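Some notes on the structure that comes next.
Presenting chain A:
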Amino acid sequence: MTKHSLRRLTLSAALLLSTALAAEAATFRWAATTDPQTMDPHAVNAAPVTSFLNNIYEGLVRRGRDMAIEPSLATSWEPLTGGETGWRFHLREGVKYQDGADFTADDVLFSYERASSEASDVRSWFAPVASVRVVDDFTIDFITKAPNPLFPDSIANFLILDRGWAMANGAEAPSRDVENFATRNTNGTGPFKLAKRDPGIETRLAPNTDWWDTREDNVTEATFTPIGNAATGLAALLSGEIDFISPIPLQDAEQVEGRAGFKVLSGLETRVIFFGFGHNKDALSYSDETTGKNPFQDARVRAAVAQALDVDTINRVVMRGKAVPADQLLPAGLSGYSEADTSRPAFDEAAARAALAEAGYADGFSFGLMCPNDRYINDEAVCRAAASMLAKVGLNAKLTAMPVRGYFDELRAGNYDMYLLGWSPGTFDAEHPIRFLAATPDGALGTWNFGGYSNARIDALLPLIQSEVDLAKRQAMLDEVAAILKDEAAYVPLYTEPLIWAMKESVTVTQRPDNFFMLRWVTVQ
Partner candidate 1 sequence: MWARFWQSDGFWLFRRSPAAMLAAVVAVLILGGALLAPWLAPSNPYDLRTFDLMDGLLPPLWQGGDARFLLGTDDQGRDMVSSILYGARLSLLIGFSAMLIASVLGVSLGVAAGYWGGRFDAVVMRVADVQLALPAILTALLIDGIARGVLPRELHDDLRIPVLILAIALSLWVNFARTARASTFVERRKDYVEAAIIMGQHPLRIMARHILPNILGPLLVIMTVDLAAAILLEATLSFLGIGLPADSPSLGTLIRIGMQFLLSGEWWILWIPTLFLVALVVSINLLGDFLREVFNPRLR
Partner candidate 2 sequence: MLVVENLTVEFPGRHGVFTAVEGVSMTVAPGEIHGLVGESGAGKSTIGAAVIGLLQAPGRIAAGSLRLGETDLRALTPAEAHRIRGKRISMIFQDPQTSLNPLMTIEDQLIETILAHEDIGGAAARARALDLLGEIGIENAAARIGAYPHQFSGGMRQRVVIALALCTNPELIIADEPTTALDVAVQSQVLALLRRLADTRGIGFILITHDIGVIAEITDRVTVLRGGRVMEAGATAQVLGAPTHPYTRALMAAVPRIDRKLERFLLPAVEGDLPETPEAADEAEYAANWLLSGLRHADSGPVLEISGLSVRFKGTRTSLFHAPEPFAALSDIALTVQPGSVLGVVGESGSGKSTLARAIVGLVNPAAGAMRFAGEGLPYGRARARSHPVRRAIQMVFQDPYSSLNSRHRIGEILAEPLKLYGIERDPAQRRRIAGAMLALVGLAPDAIDRYPHQFSGGQRQRIAVARALLARPSFLICDEPTSALDVSIQAQVLNLLKDLQARFGLTILFISHNLAVVRQMADNIVVLKSGRIVEAGPSEAFFASPQHPYSVELLSLTPSLALLDGAA
C-alpha cells in the first residue's frame, strides 16, 4: 500500500533512477552535519547512526528507493497461523558476513536478544514481541503479544550481527556507556564494510565484494566527513573537495543550483513541524495579563492560533517554498495518512480575532513560546515569523529560542505555554505519532506528548489500531483519530520539512524521505 501513496514523495528519486547506471569505478566523498556516534547498530537509535549503518549491516527487510518494504536478509515473510499471532521470516541462504562467517537464524535470534536487552536503545521496537523462535537455520518466528500487521515495516532498521563475531570480541551487549569492540568495528552482511574509523574526523568505507545482492553503485571507496558548520560544508562542496553534502541551508539551494557542475536534490522529509500547547496547565506560566487560567485549554483559542498563522508565506519566505503545508501529524502519503479530510485551516486574521473574542480574549494575551534554534530547518526563524503573525491578532508570544541540548528537558519540565516540535514517524505509519504525541502520557505511551493532551477515545482506539489486521478498518480508526485531533486543534501542524541535498553534477544518488543516505545507489561519472 505504501508503494502508490508514496509516489509524490519519491518523484525525484524515480527520475534519477533512469540515470543511475553503473559507470566506471570512482571514489566518493560525502559530508553531513553530524558524525554517527557509534558503529553499534543497537546502541543508539538516532537517524545519523541507523542511516549510516544501513550501508554496512542489513535487516531482515529493507526499504527500497520508494520506501516500500522489500526482502533483504529475509526472502519472504508471512503472518503466523494456528492461534499464534506474529510473523514468520524465511531467511536468505548463502549470505556471508564480511569476515566470512555464515548468516543463520541463530544470528537473528542473537541480534533480537541483543537489541531488546536493557542496554539497547532500540528495544522499544520489540515491545510488541512476546518471544522469538528459531524454526530451522533459515526460518525464524517472531511471536507478538497481539496481531501486528505492520511489524515487518517496524523492524526495517533492525540490523543483524553475527553471534560468533560478537561473542569472540566481547560485544554481546550494546555499548551503552563504555565502548566495546562493536563501537568502532563492524561485521555486517551489507554492501559496504568499514575501512577506517576516525570518530568525528573521517570514516572510510570500502565495497563488500562478496555481497549477496547485485551492485548498482560504482563506488570503490567512500569517505565520510562530518562538517558541522553549514557554510563550511557548502564551501567544501563548491571547492570540489567533497562530492556530496546533506543537508544544505534552504537559502543556498538556488545559488548551488545556479552553479555549473552542481545540482540540488530537494524532496520532502517525513518530518512534520507543528506547534503544541500546555493542555494540562491550569494557568499560563509566562503571561502578564491572564493569570489563574490557561486560554490554550480552550479549543477555540487553539483554532484561532491555527488561523492566525499564514503558513504559505512562512513557507515562501522562510522555507523558500521548499516545504509543503501539513494538516496532520504525519505528511500526506505515508501509510495511515487520513485522506478523509486533508483540509487545513485557512489563514484568516479576522476569523482568528473573532474566535478569540468569542472565547473571551478579545484583546488577546501574552504567553511563552518555546523554540529550538538548532534542531529543525530554520526553526528559530519560523518561530519568529509565527510570533509576529500571532502578535497581529493580539497573541503576544514571548519567544525563547534555545539549543536543542536543553530544549526537551525544558519542555518536560513544563517551561512553556506553547512550543514548536517536529516529528518523523520511525515506522512511517500514522500509528507512530499517535502513540508518542496523542496518547495520554503514562510513562510508556505519549512519551513526547509534553502538553499532556488527553482524549479517552484516542486512548481507546490506539491498541485497536496497533492490532487491527484489516487495513480498511484500521484506516477508519486512524481517520477518526485524525478528525478528533483536527477538531480539537490539539496540535497546529505547519508543514512537512524539506530535504535538500547538494552534489556535483557527476554524482547520482537516490533521496529517500527518511533522509537515509544509501551508498548502494550512488554512481559517480
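FYI, contacts are C-beta pairs under 8 Å (C-beta built on N, C-alpha and C of every residue); 3 or more make two chains touch, one makes a residue touch a chain; residues count from 1.
Basis for inclusion: all candidates are chains of the complex that A comes from, given by their letters.
Predicted model, so just to flag it, every value in this text is computed and none were measured.
Asker: Considering only the touch criterion given at the top, point me to the candidate in 1 or 2 that touches chain A in this complex.
Answerer: 1
Asker: State the interface residues of chain A toward candidate 1 in the complex, per the touch definition above.
Answerer: Within the complex, chain A contacts candidate 1 at residues 230-231, 234, 249, 251-252, 254-255, 285-286, 310, 313-314, 317-318, 368, 373-374, 380-381, 384-385, 387-392, 396-401, 403, 413, 415.
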